[in-house]
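Heads up, one of the protein chains got dropped from this complex, but the rest are sitting where they should.
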Amino acid sequence: MALGLGCTAKPGKAKENKTGSWRTFRPEFLHEKCTKCGLCSQVCPEGCIAEDGEGQPVPDYDYCKGCGLCAEECPSQAIEMKKEEK
Amino acid sequence: MISLRELRIHGRGGQGSVTAAELIAVAAFAGGVYAQAFPAFGVERRGAPVQAFVRFDNQKVRLRSQVYEPDYIIVQDSTLIRDVNVFQGLKKGGIVIVNTEKALTYPIPEGVKVITIDATSVALKHLGLPITNTTLMGAFAAASGEIAFPALEGAIRQRFPGELAEKNVAAAREAFEFVKGVS
Partner (left out) sequence: MMEFMEGSHAVAHSVKHCRPEVIAAYPITPQTHIVEALAEMVANCQLDAEYITVESEFSALSACLGASAAGSRVYSATTSQGLALMFEVCFNCAGMRMPVVMSIVNRAMGAPLSIWNDQQDSISLRDSGWLQFYAEDNQEAADLHYLAYKVAEDRNVLLPAFVCFDGFILSHTYEPVDMLTQEQADSYLPRYTPVQRLDSADPISFGLFASPDYYMEFRYQIDQAVKGAAKKIASAGREFGEMFGRDYSDLVESYRLDDADCAIVAMGSICGTVKDAIDEMRKDGKKVGLLRLRSFRPFPEKEVRSALAGVNRVAVLDKNVSLGTKGAVALEVRDALYGQQVPVLDYIIALGGRDVRKKDIRAVVDMAGQGKGDLFYGLRQELVS
């Protein structure tokens, strides 16, 4: 493979790398406890928590590494980390 | 072949020594001479002793050192003679032009031609300011023959706008005529 001049590359390489497979714990979102504050989406280091039409969080498990930050920060304890079954 | 000639200008910050060097060199260049003008690079402050240099030659000047053995010296302010050895290194047969009201009481090196002119009064008369550079440029043109007066006039007009140029040309002309008369 030839090196890109000036160490260049096209963007978007991170999308090809589906980091969801790294997960040991999986966040489960308890919609009945959720106040739709949006904090989980803000703190997610992968940026993989979206919101649905009603403001409920929707994780993208293709990229969620299961770090647990969302669960740690959720003021309503509406996110539970459950062991992934592999 | 005429070889290298060198001029050293002594002045105080604000008297226009660097501009004088530049304009004398511009006039020399206009007369077909290879000229080089540069200041003694200092931290210029108003009133502090400053020096500027000009070299004249018929071929390219490559030398980059300061001028130590000048053929010509211009002293813009006679009080400098107390603080600085302005005559240092002057060649035998060299010419010194000093701006002073009175005859010089300082020891003058032998074999040197000293021309005194009250350039401050001439500058005050024409410019209303004690900026003596253009006046002394006129004196230098007459004393040295290195630059023709029309070339000097051209250099002054190129540098200063309109009326200011006329005033400076008038000051230079008075000094030029004065020195022609005494030498």
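For clarity, chains are labelled A and B in written order, and residue numbers in each chain start from 1.
One rule holds in what follows: a residue touches a chain if its C-beta (ideal position, glycine included) is under 8 Å from a C-beta of that chain, and two chains touch if they have at least 3 such contacts.
Here the structure is a predicted model, which is why all the values come from computation and not from measurement.
Residue-wise, the contact with the chain that is not shown comes from B:Ala25, picked out of B:Leu7, B:Ala25, B:Val75 or B:Val96. The residue from B:Arg46, B:Arg62 or B:Lys92 that touches the chain not shown here is B:Arg62. Seen across the whole complex, the unshown chain contacts subunit B at 21-22, 25-26, 29-30, 34-39, 41, 43, 61-66, 68. Seen from subunit A, the chain kept out of the figure touches residues 3, 5-11.
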